[in-house]
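A single protein chain has been omitted; all remaining protein chains appear in their positions.
Naming follows writing order (A, B and C), and every chain is counted from residue 1.
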Amino acid sequence: MLYFESDYTEGAHPAVLAHLVKTNMEHLSGYGNDRYTESAKEKIRHAIGCPDADVFFLVGGTQTNKTVIASLLRPFEGAITAESGHIAQHEAGAIENSGHKVLPLPAKDGRLDADTLSMYLQRFFTDENHEHMVIPGMVYISHPTEYGTLYSKDGLAALHAVCKAWNLPLYIDGARLGYGIASPSSDMTLSDIAANCDAFYIGGTKVGALCGEAVVFPQKNTSPKGFFTTIKQNGALLAKGRLTGVQFDALFTEDENGEPLYLSISRHAIVCAEKLRAVFREKGYRFHAETPTNQIFVILENGQMERLAKQVTFSYWEPYDDTHTVVRFATSWATDPADIDELRDIL
Amino acid sequence: MLYFESDYTEGAHPAVLAHLVKTNMEHLSGYGNDRYTESAKEKIRHAIGCPDADVFFLVGGTQTNKTVIASLLRPFEGAITAESGHIAQHEAGAIENSGHKVLPLPAKDGRLDADTLSMYLQRFFTDENHEHMVIPGMVYISHPTEYGTLYSKDGLAALHAVCKAWNLPLYIDGARLGYGIASPSSDMTLSDIAANCDAFYIGGTKVGALCGEAVVFPQKNTSPKGFFTTIKQNGALLAKGRLTGVQFDALFTEDENGEPLYLSISRHAIVCAEKLRAVFREKGYRFHAETPTNQIFVILENGQMERLAKQVTFSYWEPYDDTHTVVRFATSWATDPADIDELRDIL
Amino acid sequence: MLYFESDYTEGAHPAVLAHLVKTNMEHLSGYGNDRYTESAKEKIRHAIGCPDADVFFLVGGTQTNKTVIASLLRPFEGAITAESGHIAQHEAGAIENSGHKVLPLPAKDGRLDADTLSMYLQRFFTDENHEHMVIPGMVYISHPTEYGTLYSKDGLAALHAVCKAWNLPLYIDGARLGYGIASPSSDMTLSDIAANCDAFYIGGTKVGALCGEAVVFPQKNTSPKGFFTTIKQNGALLAKGRLTGVQFDALFTEDENGEPLYLSISRHAIVCAEKLRAVFREKGYRFHAETPTNQIFVILENGQMERLAKQVTFSYWEPYDDTHTVVRFATSWATDPADIDELRDIL
Partner (left out) sequence: MLYFESDYTEGAHPAVLAHLVKTNMEHLSGYGNDRYTESAKEKIRHAIGCPDADVFFLVGGTQTNKTVIASLLRPFEGAITAESGHIAQHEAGAIENSGHKVLPLPAKDGRLDADTLSMYLQRFFTDENHEHMVIPGMVYISHPTEYGTLYSKDGLAALHAVCKAWNLPLYIDGARLGYGIASPSSDMTLSDIAANCDAFYIGGTKVGALCGEAVVFPQKNTSPKGFFTTIKQNGALLAKGRLTGVQFDALFTEDENGEPLYLSISRHAIVCAEKLRAVFREKGYRFHAETPTNQIFVILENGQMERLAKQVTFSYWEPYDDTHTVVRFATSWATDPADIDELRDIL
């Protein structure tokens, strides 16, 4: 079997696992008060170029989005998102469960546009009845987006400018952030991300960790009041905080070129994705969208889809038409390039 | 340094970690749809003698309590607990955050008494104005309790009988369940626990795992409707469900005597605790409470407490009087018996 | 000034007010335990042909929707609505504040279609990943809709059949129910409404009362468990329950023809609306939608809109194009037919 089902079908990257093994019997205090957690935070601050950033480790993505949004909003406020945003579509109502409405805006290729946002806010706040409505209290985007697309540096800066003009924090869901930064199509570094938002998270679960997401408030003293308590209240505080601390400590250890493991393993996924994309192109397949990251959306004829599924794992995405289906092939830090060669022979 | 601070200062039990390492590169589906999760569930069903039990894996204790309670209650209902119960004192408001009032009842040594409960419910439901109040909708207890004490089988059965009489589910917080079952003072097996409640969880974090709690609805078809979705909504669903599945698969692997690792490593902690208790007794120390599990509450003179803290880790508990303090020494599966000998020499 | 701004710009219908005045100094128990509340419930049961219905009085519409929805849903469930539904657009996030996602479906003229609903539910529940999403737990519609349109008896029955097939309660927001029933375009009586849903409310605020909405669970023993307590928890229980009891007692007092005041005053509004519609038609105005109830949506040229606003009150609705605007004229039980004649002269 060849494996392209998702980017979370294997355990941890070997170096991450090795660090867990090596530190396993050390006596460490709980709840993140341990040296590895501290080291991981410091390495992240360095990697994003923000020495004063506040960094917190949570366990999973839904939980992270719920906790951050609950901390940034007041009860009468909602979170703006692209209509395709993960919080609008795929969180099992976690955001609403914390009392907040999700406010979806039209988007193209998964990206929220600065002009769309600006016009919406302008119209909203000039409506004399707006106090009868849920007040937009923050903006949520994903990078890469749910469609695997990327914001440009200019696009993100423009979005952030609109947010600042309306005094709304901009929060970036970086579940697959590594795959975004490592893409040759990206013109942004981790520092660029940090400089152009008010909060973001660096996804670990899908980029080499067993679990764990690092929430970052890059600017000095801007983490929401009581954020630690809110993490605990949301069930996101590990008693053995070392589990996330040690993993991120490994992920942000730099190699001889000063590159953190997080980025080098992300690049592996991107190189594999480009190779895979070339195979599909060579074989005449159509893409549902042009994506520069580790997710490839391909249109398959239904009969072929079923035949292929016997030899290859991939994800069903959505129907394309009566006889075709969109499916997703994902690469990751764990993808074996040999699998791609083998896939070429099958297609 | 000698380590008695808590039962979650080390990583995973070596056999648990080894299982994680061995399975690390296997391709497994996410969200608990993997063979190790399935195997772990089956082993737990066997260990508790309930072939039809529903088993779910969550990440941490606060999260588990919040999720289970939110699933068992309707909005107008609250959860009865001993006033010392973890949900009344130590969850950072997680239960209230899900909309429910915690209803504390007086308790002795951390145990909720069947008579106390019965009288409260009798008085509550016969009060003609009771519909103006939060309606009790379930009963929460911890075993071992927050004071390290245990329910007897008769005590638990009596409590369960009251719950059944009033149609209230009884839920047991088993964060340290292994240490309770392994205690020679316990007259209950895992099967007895399962037979005398409607829901319970088997704590992994404090008994050998890096993280993870196994929620069990022991009776057939009694798991709350939509529980899987509620887990996700509460941010408690791991994308890499293998992380908990593999760990519990190891913890419930039986040795040649048919005993699961979970219980044999718990017994180690109990043996160490008894040895430690004997040391304190021999040296003339007073205990704050007689506890038969892995937590020992000792009264120290303040000056001595400060001197001791330079060589030994333990947890500050509460002031005893102006010159003495209650501190907690905890053993675990990871306790080195040699540390106890060394401690004797220091005391 | 001529008044067509809304149907809640005057106080109570004179007969309602007279009943409040007449009973004002009677000593009555609080929280709805008074004879007028009991009488009002009995009259409503009679008017809807459901002798076993449970009836509750709440204060306002948003509160009523929030309380009923919170009672019908489990935490992991959401409420399906037409995308134009009041709970999707105009409740200031009240539904989400109680933890539930609103699930909007495409709709035409404000009506949710049985086929649309059926296809959505079919697709949702056959998606193998549906447990990762908010589960539809009920269906919400408004009658009349937010566009002033009406369901036909067949249309409602079809919708109810779909709901029953999927075991979802159907709840009808009847903020303006009287104006719907009294419309000559309606083929439904109050009894038809009651027979084709699981819960509905009879709006008082917009149909002759100072405040108050009557929530009805028409079938025997189907009111949600703990509904009284949930009303109180949602701040919807009046200490002086007489305020709503006396008003609905007046509103459901029958005249010599056996018609409740609630319907006869609604008919007045409808007669006025038809007269007003005829005026607009006669003067060549275009309607934004054909509505058979008490709300008329007219397209005005912007300059004329501003001139008219000096002599007539109406509600701004939405822009039509660059030079025209949709505005709403509403009639009510309080509309003075002479105002319509005067308006004709102005137009």
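Everything that follows uses one rule, which is that a contact is a pair of C-beta atoms (placed from the backbone, for glycine too) under 8 Å apart; a residue touches a chain by one contact, two chains touch by 3 or more.
For clarity, every value in this text was computed on a predicted model and none was experimentally measured.
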Omitted chain - touching chains that are shown:
A, B, C
Considering the complete complex, of A:T229, A:Q304 or A:T323, the missing chain is touched by A:T229
Which is it among A:L2, A:V55 or A:A70 that touches the chain not included here?
A:A70
Could you tell me which of C:L73, C:L121 or C:L238 touches the chain that is not displayed?
C:L238
Specify the residue from the set C:H143, C:K206 or C:H288 that touches the hidden chain.
C:K206
In the full complex, which of C:K43, C:K66 or C:H268 touches the chain missing from this view?
C:K66
In the full complex, chain B touches the hidden chain through residues 75-76, 78, 90, 92-93, 96-102, 132-134
Contact footprint on chain A, counting only the chain that is left out
31, 70-71, 74-77, 98-99, 131-135, 225-226, 228-230, 232-233
Touching the hidden chain in the full complex, which residues of chain C are there? Just list them.
1, 3, 5-6, 8-12, 14, 17, 20-21, 23-30, 59-64, 66-67, 91-94, 97-98, 205-206, 210-211, 229, 232-240, 242-243, 313, 334
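One rule holds in what follows: only the chains that are shown with their structure count from here on.
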Give the identifier of the chain nearest to the protein's overall CA centre, each chain being represented by its own CA mean.
A
Taking each chain's centre as the mean of its CA atoms, chain A sits from chain C at a distance in Å of 43
Can you compute the centre-to-centre distance for chain A and chain B, using the mean CA position of each chain? Integer Å is fine.
33
Can you list the residues of chain B that touch 2 or more other chains?
98, 229, 232-233
